[in-house]
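This structure is in C-alpha cells; I'll ask about it shortly.
Every protein chain of the complex appears in place save one, which is left out.
Chain nomenclature is as follows: A and B, assigned in order of appearance, with residue numbering initiated at 1 for each chain independently.
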Amino acid sequence: MDDVERLIALEDIKALMARRVRCIDEKDWAGFASCYAEDAESFSMSSAPGGKVVGNRQIADWLAKALSGITTVHQVHAPEIEFLADDTAKGIWPLNDILSWEKDGERRWMRAYGHYRQTLKKIAGRWVIKEHHLTRLLVEQGAEKLA
Amino acid sequence: MDDVERLIALEDIKALMARRVRCIDEKDWAGFASCYAEDAESFSMSSAPGGKVVGNRQIADWLAKALSGITTVHQVHAPEIEFLADDTAKGIWPLNDILSWEKDGERRWMRAYGHYRQTLKKIAGRWVIKEHHLTRLLVEQGAEKLA
Partner (left out) sequence: MDDVERLIALEDIKALMARRVRCIDEKDWAGFASCYAEDAESFSMSSAPGGKVVGNRQIADWLAKALSGITTVHQVHAPEIEFLADDTAKGIWPLNDILSWEKDGERRWMRAYGHYRQTLKKIAGRWVIKEHHLTRLLVEQGAEKLA
C-alpha cells in the first residue's frame, strides 16, 4: 500500500465502524451482518455459550435477539488503527453504549464504556470485521419510575 | 475528484462539523452561521413553525434564542460520508447533546442521542451545510436540587 491507499483504507475502516454501530441502533441486522466477514468471530458476548459467536449472520441474529425490545445508542470515538498487511488491520475503538428499556413501570438503563479491539480484513475489495473483542472500563446502571 | 481531493474533502467536512458544534456550545452564532449555505434548510427544529428554518442567519438566530440561558454540550462521532458529485456530499453523523439549565432551585437537564443527516455543498471553495435533519434514538431528562 502506498500512502494514499493507506489513507483510503483508514477512511473505509472508519466508515465501516460508523455503519456498524448505526445498524445496531437502527436494528438493521442485514446491514450489520454485512460489516463482518462470513466467518467472523465475535468474542466478549456474555450471554452466548463460551462468550463467542461465529459467522456474520449468527452474530447479527444473536445481537438482534439480545437487544430485542431495547433502545440502544452506540458511539465510537477516535480509533488507533495499524496495518499488518495490505489486507489486514488491527483497530482499537473507544466506545460507549446505552441500553434503555421499560419493565415493571420503570425505565431501566445501562451505560457501558470500553474498547473494541478488532482484526479487520479486506475481502473482495471491501474492509470487514474478522475478529471482534470488547473490554470494559466502566458500567453504570439505574432505573427510574415512568411518569 | 481524484483520491487525494476526496480525502481532503472528507477532512474539510469533518472539521466543518467539529466547528459547527463547538460554535453552538460556545454560543458563537456568527461562526455557527458560517457553517451553513446562505439558503440552507434546517429541519427537525421542534419549536419552529413547521419544524423548519430557512437561511443560515435565521437558523443561527433561531438556535441562539432556543438555547438562551442554557449550557449545552454537543458531540459528533464517526460519520458516514458519501460524495454524490465533486461539490455535493451526504453525511450521517451520530451525535449526543446535553442541555443543562437552572429553574426553581433545580438543575434540569436533557440528554439526547441520535443522528444528523445532512446534504453538504462546496460553495466558493468551502464546504457548507445545505440541508440538515435530526433523528433521535433516545431522550433522557431529569432534575436535581441545587446545593
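In this text, a contact is a pair of C-beta atoms (placed from the backbone, for glycine too) under 8 Å apart; a residue touches a chain by one contact, two chains touch by 3 or more.
This is a predicted model, so every value here is computed, not measured.
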Checklist entry - In the complete assembly, which of B:K14, B:H115 or B:K130 touches the absent chain? => result B:K14
Checklist outcome for this item: Per the whole complex, from B:D25, B:D61 or B:D87 the residue touching the absent chain is B:D25
Item to check | Touch criterion as defined above, residue of A:E80, A:E106 or A:E144 at the omitted chain | outcome: A:E80
Checklist entry - Which chain A residues touch the hidden chain? => result 3-4, 7, 10, 77-81, 92, 94, 96, 113, 115, 137-138, 140, 142
Checklist entry - For chain B, which residues lie in contact with the unshown chain of the complex? => result 4, 7-8, 11, 14-15, 17-19, 21-22, 25, 71-73, 75-77, 98, 100, 109, 144
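One rule holds for everything that comes next: only the chains that are shown with their structure count from here on.
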Checklist entry - From the C-alpha centre of chain A to that of chain B, how far is it in Å? => result 25
